[in-house]
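Below you will find the structure I want to go over with you.
Only one protein chain is missing; all other protein chains are in place.
Entry: chain A
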Amino acid sequence: MGALQQIYFRFCFFFLDFLCHIYCFPYQKCTFTDMLSCFKDKVGDVLLPGDVFSFQMPESITDSKPEKVVCGPGLRRNGDEVLVCKSGILRHKQPNLYWIDSQQRRYVPGKGESVIGIITAKSGDIFKVDVGGSEQASLSYLAFEGATKRNRPNVQVGDLVYSQFIIANKDMEPELVCIDSCGRANGMGVFGAGGLLFKVSLGLVRRLLAPQSEIAKDLEKMFPFEIVVGMNGRVWVKSKTIQQTLIVANLLESCENMTAQQRQTLFRRVADGSI
């Protein structure tokens, strides 16, 4: 019906993994600030796949200038509509970045992400590495610091490597490297003797790696330990004794669904030695 409708639309923005800009023209009666404010109302709300926000080109364009809105993972643009494709909470970062914070355990390789991989095979010039995705990634012999054709790195089947994706899309086999663009290792490479590797959800990993991570801060107060966090959900922990390593591993696995309050209580109890 072309008649006037005074119905509020919920706006959900859908994007693929790349950033996408949308120019929002105000709909007839709604001004742009109106729409954005509806959108802003949704920040922090749970959205489900299938939620649609539709932008319709109005007949008359008012004089407010179009603004750019940047969309992150979990949102996808479909012509004039924006669709939510993952269930989760809508998050916002200044000035104009929106994304869906979702919780899942299955990892999909993304370019530039640092992951923990397990070497499964050596063949020819490359290693085959399992990163938890649908395909095994390849890691060249020469992608280590100081590696040459004669000086091969000391890597065995079953070792852990911390490396970065240089190619990771759905059409090609993913590729890893253990050096950065300057040729330095920068913390990457083979590691892992003596520690414990376990798997957590991707959401927890992102929370651990966030710049002001509360979980990491709470953990630091317990006892000294080494930790390597891969974006594919794998975490490696090493502490002085086996008991302490097991404690850290179990704490991390269990604080996934806890609120900050519950987590701090749990950590305090463990620090007091009651568990």
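Please note the rule applied: a residue touches a chain if its C-beta (ideal position, glycine included) is under 8 Å from a C-beta of that chain, and two chains touch if they have at least 3 such contacts; residues count from 1.
In this text, contacts and distances are computed from a predicted model.
Chemist: Determine which name in "Exosome complex component RRP45", "Phosphatidate cytidylyltransferase", "Translocon Sec61/SecY plug domain-containing protein" or "DNA-directed RNA polymerase II subunit RPB3" the UniProt entry assigns to the undisplayed chain of the complex.
Modeler: "Exosome complex component RRP45"
Chemist: Tell me which residue among A:G110, A:P153 or A:G192 touches the hidden chain in the full complex.
Modeler: Checking each option in A:G110, A:P153 or A:G192, the one touching the absent chain turns out to be A:G192.
Chemist: Could you tell me which of A:I100, A:L160 or A:L202 touches the chain that is not displayed?
Modeler: Going through A:I100, A:L160 or A:L202 one by one, A:L160 is the residue touching the chain not shown.
Chemist: Specify the residue from the set A:T120, A:N151, A:N169 or A:Q262 that touches the hidden chain.
Modeler: Only one of A:T120, A:N151, A:N169 or A:Q262 touches the chain omitted from view, namely A:T120.
Chemist: Which residue numbers on chain A touch the omitted chain?
Modeler: Residues in contact with the chain left out: 4-8, 10, 46, 48, 118, 120, 130, 132, 134, 136, 156, 158-160, 192-197, 236, 242-243, 245-246, 249-250.
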